[in-house]
Structures are given as C-alpha cells and as structure tokens.
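Next up is a structure, given as structure tokens.
Below is a slice of the complex: some chains, not all, each in place.
Chain naming follows the written order as A and B, and within any one chain the residues start at number 1.
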Amino acid sequence: ESSQFTEFGRQIEWNDPVIDTTPSMKVTEDVPLNTVGMPYYKEKLLSAWPPDMVFNVARPPEPIDPEILATMKMVDFVGYAPFPKRHRRYVTESLPYSNYSKTESKTPMFRSEQDKVSAQLGTSRTMEATTDPVESFKKVEIKYSKFGVEDFDFGFYNRTPYAGLETHLQNSYTNALLQLYRFTPLIYNFALKHVSGSCRLEHCLLCELGFLFDMLVKAEGQHCRAYNFVRCLSSIPQASALGLLEDEASNSKQNPIGAMLQSFNRFLMERIGQENRTKEIESSELINNKFVTQLDKVAGVTTLTTVCCGNCKSETHRRATTYVTDVVYPKSHESSNGRAAGNGTDSKANAWNFCDILQHSLESNTNTRGWCGEKCRRYQMLTTTKHVLSLAPVLVLNAAVTTPASRQLWCQKNFLPMKFQADVGKEGLTIKQVPESTVPDEDGNISEIYELVGMVVEVNFGPADNHMVSLIRIPQEDVSKPWYLFNDFSVQQFSSAEALKFDYVWKTPTSLIYQSCRSSRTEYNTQWKDQMDTSLLYSQAAINFDTSLRFEYSCLAKEEAPRAGTLVAIDAEFVALQQEETEIRSDGTRHLIRPSRLSLARVSVVRGDGPKAGVAFIDDYITTKDNIVDYLTEFSGIEIGDLDPLKSKKSLVPLKVAYKKLWLLLNLGCVFVGHGLANDFRTINIQVPKDQVVDTVDLFYIKSRQRKLSLRFLAWYLLNENIQTETHDSIEDAKTALFLYKKYLEIREQGGLSAFDNVLNE
Amino acid sequence: HQAQSAHYQPLNYHLYAPLPPHAINLLPYQRTVQGFFLSDNLREEIQRKTEATLQILPTSGLPEALDVYYSLVPLDTNTEKSSRIFGYSSWIYKAFSKSDGNTYALRRLEGFKLTDEKAIATVQQWRRLSSANIVTLFEAFTTRAFGDNSIIFVYDYHPLSSTLFDTHFGASARYPISRSPVVPEQVLWSYLVQLSSALKTIHSANLAARVLDPSKVILTSKMRVRLSAVGIMDVVSGNGDYNSRVESISALQQDDLYNLGRLILSIACNNHAISANASVPPQIIAKSLEYAGQSYSVGLKTALHYLLGNRPVSAVAIGKDGLTEPLKGIDEFLRIIAPYLQQNLNSSLHYQDTLESELCKELENGRLVRLLCKFNFINERPEYDHDSAWSETGDRYLLKLFRDYVFHQTDENGLPVVDLGHVLRCLNKLDAGVDEKVMLVSRDEQSCLIVSYKELKNCVDAVFRDLSRPNG
C-alpha cells in the first residue's frame, strides 16, 4: 500500500525550463487535465466567455423532416437523401435563447380575452391567420376556455363565406369528404330533394346529408358540426363492421386514415344509393332488365364485364353499376394503353398520364386462371374484359395511392387535369385531356366534358398530425385564387398552383370528384323548398310502446300552417352522453379539453300567435340508443325511463323526427323565440339564420356590465312569475320566453326601453 | 532556443493537488467506514448515470410530448406488479422538461379518473418537503394524451437506481442468499436511519408516507435510499384533503412506523411476504423477529420491536411531559437509533470529503471546454472560405496554422503524434496569452511565422468577438 509517488509537479519550476519536459499524455488516460498547470496571468483569460450570454438548455431536439426520412437510402449505418434546400444548412433561430414556443403564438386569443384586451386598449386587435401555405394544412385544434366552446375564435380561421366543420367529434375525419359532396351541385340537389321528401327511415344517411348541406349553406361561413350525421353513421352496424368508426377510447387510429376515408366514401355512396332505392322502386325505370335508381343517374358508372374462356371461348356477362371508382395504377412493365409500346424506351412510366390511368381504371383487360363453368369444367386461362356502358355526370374517384410509384406519379407537375373529355362509344370508353378553356357542347350527347370539383387530401406531418382536408374549386370573381382549403373549421383561399401541387410525404390525394360541366348540371337547385313534405308537422309520430297515452300538447291543425314570419317559441332540454374531459394540475389550474357531449332529449315548440298562442304543438322526447351518462335531471327535468319507449309516459320520437319538424319550421320561414337559443341550436345541430331568431337573452342583455340575465330572473322581474322552482320544463320555458318577448315589444312600443335599461341596471 | 526560453513561464498555477482523505493510507476498517456511500468506481458510475440520463428511445409509440415533458422513455415494463399498491396499472417514464431542461421521472397511473379536484392539491404539500431521502415530487396532472384517463406524477429522475425489491428479492438480487445473515447489519441500519429521516420530514409536515414497500424505495447509489412514489396515495385514495381529517393522520403515521418495521424485517429475514402483505399475522412477525435476532444485534432487534410491537413500557420519551403517551412517534424512534444516525452522518461526511477531493482533479475542465469551443467556433467556418483575412496572407491564417501546430504534430517519419500534454500546454499558454513565441509553419512548408501566444490570443479574441456580435 505504500507505492512510491513521484514528487509531482515540482520539477517544472526548478528544472531547466525547456518546454517539452512533462511526459506525453494519452487522450484516453484518466489523468487529471490540471496536471498541466497555467502560466501566471494578469489579464482576463481567453477561455472566459461573455458572462451575460444566455443559452436555452431546454430546447427539444429538432425532428428530422419526414420528407427526408422517407426518401432516405441507408448505406451501412448512414442514411443518404437529397437536401431539399428550403433554407441553408444548419440554420437555427438567430437568438439561441429565444422562446421555444414559436407555434403557440399562432393560435388566436379566446374571445373573452380579446374583449378584455380591446376594452383595455380601446381598439380591437385581430391577428391574421397564417399565410404560409404549408402551415395552413396543419391540423387545427379547438381550445376551450372556462367559458366553453363559444369563447373559441373560430372566425380567426375562416374569413370566407363557406362554413367549416368542427373537429372534436367522433368520426370527424369524414368532414373533408362531406365538404366535397356539399360542393358537388348534383349531389347537393340529390340530397336536398330527398330530405325534403317523405323519408321516414330512422337512420338515413342521405337525409342527414341533406340536413347537413342545408346547415352549411345557411351558416354562411360560420362554423358547423356534422354532429347528427356522424351520430347516424355510428349507429349503422355495417359502418362499424367495415372499420369506418374512430375508436374513441384510443386516440391512435388503427386504420390508416386515408384508406379509412376511401372505404367510407364507397360505403357512403352505396348506402345512399340503397337507401334511395327502397323508396324509388316504383318509379324507377326498367332499363336493360335492371332497376336504375336515382343515384345511378347522378353518379353511377355502369359496366359490362365479360369473361371469356381461353379454351372453349364461351363467354359470361355481368352488368354492374358502381358509384366510386378506384384508380388502378399500371404496373411498371405495362405500357400506356399500347400507345407507347412501340417506343419501348425507358420513358414508359412517364408516358402514363392521368387520363390513361383513369381509362385503365374504368375499363380493363386481365388474364387470370380461373374456373370455366361453361364447357370446360376445369381451370383455364380466362380473359376478363370490363367495358363501360354509361357514365353519369358525377364521377367519384378514390385515388388509392399506396405504392411509392403511384405517389411519385401524383408529384409530377400538372399531373391532374382540370378537364377531360369522355366518350362512351361502341369501341368503348375514350378519355382524353382537354384544355381548361374547353366549353362543353350543350347540345351534344356523345361526349361529356368533365371538370374537377375538388378533392380530399391526406395530410401527414407525422403520427401526431395525420388528418384529412379537402381542396375544392369554387368559381369566384377572384380568378387568382379559385380554390378553397377546408381544413376542418379552418377555411382559406388558394391559388390553383398551390392547390394542385402534391407532396411525396405530406400531401397525398385520397378522393376526387369530377362533374360534367354542362350548365344544367352545375346549378344548385332550390325547388325542393316549394315541394317539402310537411305532413310530419301535423302528426305526433310517437313511438311509445303504450299507444294509449295522451299528451298535453295539441298538434297543429292544417289551418295553422306555418308561413314565413310565423312566430314560434322553442326550448330544448339535453342529457349528457359523455362527461366533459379536463386536465387538472396540482397547482390548481384546470384545462378543459372537450366539453361534455350532450344529446337532445326534449324539444318543445309553442305557438306564438293566434288564439292558441302559448300552447305547445311540439313536445317531443327523443329516444336514443347511446349510453346516457348523466340525465342532468336538475336542469333538464328528464328522468330515467322518460326516454325508454317501453316505460316512457312522454311523447317519444326518434331524433330524426324531432329534428325534421324543426327543420321544416325553419325552412317554412318561422321565427323562433327562446332564451339562450345559440346553445340549444348548437346541440340540436341546426343552423337558424339570424333573422329567424329572437333570443330573449340578447333582448335583455346589459351591455355596460356584460351581463346575461337568467330566464328565471326576468320572469320574476318582468312577468311576476316564479318559474323553474323545482326543475326545468321546456314548455314552461318556451312560453315564458314568448311572453318576455311580447313584454319587450310592449315596452318598446311605449318607448320605455332606455328606462327599462336603467331599471335593470339597478 | 534562446528567444523561447527567455519568455518561458512556468505552468504552475491551478495545478492538481490531492486533498484529504488519502485513501492510500487507510486501514481496512477505515475504508469500510469511509467508503460506505462511495461506489467502487465512482467515476464510471457517474458516467453511466449521465449516459442513462441522456438516452432516448427513437420509436417508443408513446406520446411525443406530455405537457412540457418530451422524449419519453419507459423505465419499467412490468405493470402487473405495480398495480398491486395503487390499484391502477402504473408506468414510469423518463422525460426532459421543456420548461427547465432537467430530466424527470413521470409516474403514470393508467385509467385513473380524478373525481375530487381537491385531492390533487395535496401534491403542493409534498412538493415543499426537503429530504435527501425522498424522491422529490414536483407536480401532478391528469392527461388524455395516452388516449385514456391518466394521472401523471412528476418526480426527480435518479438514473440507474434500483428498487429495494430488485436488490433484495429480485432475480438478480445483490446479496447472495447462501450467506447468513444475508444482509450485513450495517446496511440494514443505513436503510433504517435514512428512511427514518425521510419519515421524520414527512411526519413533521403533518403528512404520512402511507407506502413503504420494497418496490417503492429506491437505491440511487450505493447505500443511498430514497422513498419514491410519495404523495400518490393521498391523491388516489380520494380522501386527499388532509385538512378535513386531522384525526386520522396520526393513525396513518403509526402505520408508517409499523410498515417501516415490516420493510426492514422482510429484508433482514429475506422474506418478501412480510413487506408485501399488509396483514401479516402477528405470529409471523414475532417469529421473524426472533429469527432476525439470531443473526443481528440486540440494538437492531430493539429498534424493530419498537416499530412492530405495541409501545414498550420502558421506552419513555425524553424531554416530554406525557409519560403515558399512548402513541409511538418518529422522534422517539430517532432517539432509539441515535448512535446509528451518528454513524451514517460520519460516513456521509467522509463521502463528501472524497467527492471534494475527486473534484480537485476536474477543476480546469470547464476552462478548457470554453477555450476549445471558442477555437472551434472560429476555425474552418465555410463563411470564411473566401475571406481575405483567412487567406494565406491574412492575419487570421495564423489561427489555422496554430491549430495545426497544436493538434497535427508528427514524428520524424511523418506519423501523427497524439499528445494531450502538448495540447494542454499550448492551450494553457494561449489562454493566459503569455509572451512566449511559437514558430508556425505554413502548410506548403515554404515559410514560417513566429508569433507570441499573446498575439494569438488577441487574434482569437477579436475573431470570436466579431462572430458573437448580435448582428454578426
């Protein structure tokens, strides 16, 4: 234990000062670095850094661009990829210590905060939404303040006259496709014609589509939710079986979202074709021994498939109509429709253009081994030939981009034509691209000019941001930006160049719609309004098991038929399907992620004028199959059993019946009176134009104090009535709101509104 | 060389010198006392800890970020076991914080839905505790980032720690079963003293540990135990609002003492069942105590008796009036184990000395890092490629040649010489800017430039100042 040590360090100063006297040191040795000392110094050392320099030590590693990762080729342990050159290499934020939360500043303030700020500054400060085209595609999130969803500034994301659709709904991934159909005039007309008719199917997607389209139009740029549509969707067993429903429990989606949307597209079209068929059977025309439904005439592609045995030459024929066509990409060895075959060059793949591929997808020729059941009764080489017999004015495509090669195709410049011409002749189908300026021959019958309506695009910025958007061309005066990006509730205008540019990694087409551009087919039809089937308004339509029940309201009589301007008072009650979701911190802060999900449980509508003013003509309780987590009895007055057809003593109807009654009143032009209607309408999922709403909350709003007065207070103060003593009753509330409105008119008549203001201010 | 030696200055400042304690002269007995907390290879262990802290998992399938925490790495994959204590599957992740750059351990209880918002506020009380034997709890929050209702508790991260369960009952337990007594008494005392110290802090804050399980006590380095997962039970059990139930806290504290006894006894007897099962029959406890008494000292047996038994009649709290005080207390227990408190204090102070003397060897590291970084910031920048000051006639060209002089030495045969001593000598002289001159040779070996370190220093300084100016 007594090893001898050198008398270390001492030698330097007493020995001859020649520089290299200390033994050499290996870099890897564990020798303390201070075995080599410092010379004496009288000045600041070079190693001293500016002491006031500040560095950020908490910056997360910058993720590598997914585009680069996707194109990367591994050689040994190094991945090589071309540098995309969006900026110079190794560019970082200029101030290394600047705030890390760069993106957060891009979300708008809550409206309550804006009010506060503008109250302080005396001016309103609005932030401009991002102008970076890539940024616009990123997923947008609704944020909730303690005031709930009304406090979120949706307007920040949408300054266009076209309504966006909210997220935070199960299956809201369908938003993008719904928007695309809403802007396809023939589909829009088809849906509204149907919904204004007499369809009594409880879960009819086409009806819901019609309600939704109407809502989107009426919203005029305000945000909407496809709530009833997605609820209807999830109540259809097949949708669940096909894996079209998002799993609420886990945020991670099991299916690739693009594939899911394409399946949904197919399902939706087939479903509405079918739903329609059940009603149209009598009126359908018999063509070639086959029923043709209304949808076939709108979007059907009818094909004849011929299977020919290579041996016995016997043929079998099969005729089919489909609504959604999957794009089939040529295998790399295939030549483009035989045309480029002669060249036999490397440029084969490039010879494929969109029209060729489309034609190839619609008509095909394949050789497979199969069972010849006609003569041979054995496996033979069979030739399958698919011929298009007819095309409808709307052509719905699923892009079906799965392989790198197909992905690459889309990334070519000007790959997607704005217009093409399709001829169905004896020879079969020919599709060729035509210049954008081509005008259709309005009289000609043979060739159709199809024009791109829009498309649904999958956006992929990594697992945390993989969602669907739609790009839709809406002709405007402003020719420079005819495209609209519908990114859920964010809607923005785009130029054609930006819209039609695909990106290998983050922007992939999913579904597209072309429509014939004959003028008769590009117009939105409003005839349905004059042909509405209003019979539902005059019936009860209750589905209670006990049919002997009598209810306290009286249905409208024919002579009471509502007209434009007819006053009705409304109130609705809700139950909770899902509790609100919050995140709570130990320091006491609370963050609302999703408000509770409510479902309409009761709606009452009261006559506003006439001898029976104040008498209810609708008092519907709504049955639901969804699990109710909270009846909110204290506020809604709804009790367990009220919504069960077997037990209920109330007038119970399916949601669609109750909804349709309101929708009919709305479209007949009724004016709705009620207290705090914004929230009711939101949950009912109906859009009522401002001039058809009288909200007593707004009538008696004290601006100076930013205070909303409760119905109960107003009833007591102005009508001397005690209401809501135990629970809420929507007939009573609707009636009260009606009388408040009449009182308001009375006061206004007497010119005492300012005096009234003063009274309220006390 | 005359010119050089005239300006030569001895390199005798900031030299390394060993500070006591000098491990070389120690007797074996002294080594055990002094090395009690010291791991066998301190430096290696510290390095491994750094590595463990920095390590990430490129594809974990976990949320990319959780509040301000990012780069989650799961630390424990065994969830089955963990649901025993809190009633929920529990996971631990390591993560970095965006808000302060530190590393934290996040403990997640899966499927926990917070019903009483007051319960989570007790975390604030835990946060205030300052004990070297408790893993500090910073905050808690509920999250839906995992697609379920989860609650996250944020603790200090102690890299490479292992639980007492792993150490004593796990598959790769540290102590060989064959030897008897399995665990040295000194180790048991150390656990007992440190955990008592933790309990003292907790009880003084009017809280109770509630969980004293071998799987929830971690060894963060040799002989250093810390109570982990504190505060969770208060939130989970729902009756977290301490203020509303003052009467029961003392009962929970009594349980703490009993559970501490069970924990130590189970390790002493190498019988996990004693600590795993909250309702061990008294006979088993008594039997185990007897068994432990055969291998360990009377002192340990007395201490365990106090913790596990009813209050011994002979034990009277000193300095308190109530001689008939019916409850056991942590203060009283500390008095019983006072001599062992002193032992641990002594070892801890020794370890401090060792750490300080280790630090002696590393004092100049920071300075050298700062210097080398400056040097690297300015050398070979592509921006300077066409800058005349860096051309062969420019004054900054010197720096390039000096870099070659320092790092690119070769021997007579042209083979690279790698001598850290040479590098450090040169760098130290450059740092101080001495008058000594150095001869630099151009890359084409056509000309040599003689320059002093002082001038080189000024040059580096000027370039770096240019570089770090706010506007370039």
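Methods note: a contact is a pair of C-beta atoms (placed from the backbone, for glycine too) under 8 Å apart; a residue touches a chain by one contact, two chains touch by 3 or more.
This structure is a prediction, so every number in the text was calculated from the model and none was measured.
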Formula of the full complex in the shown chain labels reads A x1, B x2
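The rule we apply is simple: only the chains that are shown with their structure count from here on.
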Taking each chain's centre as the mean position of its Cα atoms, how many Å separate subunit A from subunit B?
49
Can you list the residues on subunit A that touch subunit B in the complex?
1-3, 9, 12-13, 17-20, 22-27, 29-41, 43, 45-50, 53, 56-61, 100, 249-252, 462-464, 581-588, 590, 593
Okay, in this complex, where on subunit B does subunit A touch?
4-5, 8-17, 24-25, 43, 64-65, 70-71, 96-101, 114, 117, 120-121, 123-124, 127, 139-145, 147-148, 360-365, 367-368, 370-371, 374, 417-422, 424-425, 428-434, 457, 460-461, 468
